[in-house]
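Partial complex: the chains shown occupy the same locations as in the complete assembly.
In this document, chain identifiers A and B correspond to the written order of the chains, with residue numbering beginning at 1 in each.
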Amino acid sequence: MSTSKNKLDTELVRELAEILSDANLGELEVEHEGLRVRVSKPAAPAVPSVAAMPAPAQNAAPPPAAAVSPDENRTGETPAPDETNAVQSPMVGTVYLSPEPGAKVFVHEGDKVKKGDTLMLVEAMKTFNPVESPRDGTVTRILVSDAQPVEYGEPLVIVS
Amino acid sequence: MIEKVLIANRGEIALRIHRACKEMGIATVAVHSEADRYAMAVRLADESVCIGPPPSAQSYLKKSQIIAAAEITGADAIHPGYGFLSENAQFAEMVGAHGLVFIGPKPEHIRIMGDKIAAKQAMIDAGVPVVPGSDGGVETVSAAKKAAKKIGYPVLIKAAAGGGGRGMKVARTDKELENAVRTAKTEAKAAFGDDAVYIEKYLERPRHIEIQVISDAHGNVCHLWERDCSIQRRHQKVFEEAPSPALNQAQRDDIGMIVARAVEKMGYLGAGTMEFLYEDGQFYFIEMNTRLQVEHPVTEMITGIDIVREQIRIADGAKLSFSQDEVMLVGHAIECRINAENPRSFVPSPGMITDFHPPGGPDVRLDSAAYAGYRIPPHYDSLIGKLIVHGRTRNECVMRLRRALQEMVVGGVETTLDLHRDLLEQKDIIDGDYDIHWLERFLADD
């Protein structure tokens, strides 16, 4: 894992991703001198791969508590919000909406925030990690509740 | 009492652990990277937690994220599988420090066995035969020459911190030795951040034979016979069988008891494997793997023992569910590792598995997390399944394996199924007459 590679690769990857997007491709793979890069679009929600993908847990009848992770259940209850401007959890942990129990929450829906403002905390292994706003904007939706466990990449809040 | 296990791994071994848990009434938590969202173990587990982006360093090797996942799901034990963090003593310690059970050996044994020089010394102390070599590392070229003279050429130069064959050099003369030591030190420094190297006798045509052991916290130790894993390519095992066609029952009993006694003396806990080179009736210890092995199912098929189940029971403080006398050896088993790779160039072939049809019928086992419609991510190793077949005799096993290989279909990606079909037609394989270089010779000749 040489670090020099990382820098130079990401440039290439960015460029390939642009091409993918521009040319409206599904997948793109380049291999050259020991380096291989593949970029692909997420499978569109319409296509046959869904049908072809058996869902053992759902089909299999009485599995205890169904093989769906808790958070998937949760978001399943309400119509999925537009997550394009969502701030995602940078880590696995427990999310807190206020600095300490009983204190005021960092932000409410409708609040204006600046880039770098703390939106919430994620606690993992006894350390509290601030989740900062990536941009100036308005908090249009808070997607999690206080003290809820979150996984990596889980949308927490929408700032648009 | 273990009631919920977090599986800190992916692919077929994550599914294997999930299966053992479900069969014990234990709930499972699958952790996964973003690339493994649709992995079979994730789909089947009771709960799942995404722990990071696709690169292993940011997900499956991220200790803090795995422990955080155990905390938010209320898991009370972690099974590390093989690879990733399975032989990371620091991780095992962290797991314990967070009040969780690590399903594996004690950190100190992981640590000793992770250092090849310390491991060898521990084995010498425990009465296990080792490869003649330098007693400890060689600092200089002249020290290396002196050691080589004592051992006798050819010799092998190995990195103390190495593994999987990396950083190994053969030398047949003093002159070759000079270069080999210098290169090995440089490479070891670059690869492992540690330039310590040591020297061993180089065996010309050895077999790779390993002994499975398992011990509980109550002083009970059993060996579960050997596996012959000589069919390797670039030090990666391809095809494994038990029992070894090269051993007779007396040899098997002897080495098994030597290993069991050594493990007992160490106070080792859980499942482990002592790997040996075997040549001309002699065993030479090479390393001990302090974890579950990829090829554990061949042992399961000849003994009827579920090794993963025993690991979990042992971690939970239970006694081994059998004594040495009760360990059966029935028939013969062979495992073929099926990789998503070109069967001759071994170039990985990630992508969508369009068709997936496993073989069925008597005494055929497939351990695979693949399914039709599954997309093999390009970020990890290319193992997509293990086909393990049992027969009452080795011949029955070989014949059954052949027909099973003919039934199996994996469409959409290249696989090493064709390599295995070829292997099963080779006289040496049919006769069990091979050494650790056999496969490389076969591939070179072809």
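In this section, contacts are C-beta pairs under 8 Å (C-beta built on N, C-alpha and C of every residue); 3 or more make two chains touch, one makes a residue touch a chain.
The structure presented is a predicted model; accordingly, all values stated were derived computationally and were not measured.
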Worksheet item: One of each shown, but what's the true copy count per label in the complex?
Response: A x2, B x2
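Quick note on the criterion: only the chains that are shown with their structure count from here on.
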Item to complete: State the interface residues of chain B toward chain A in the complex, per the touch definition above.
Response: 27, 34, 38, 40, 42-53, 57, 59, 64-65, 67-69, 71-73, 98, 350, 352, 354, 371-374, 378
Worksheet entry | Residues on chain A engaged by chain B in the complex (per definition of touch) | 1, 36, 38, 49, 52-57, 63-65, 67, 69-70, 91-94, 124-125, 149-154
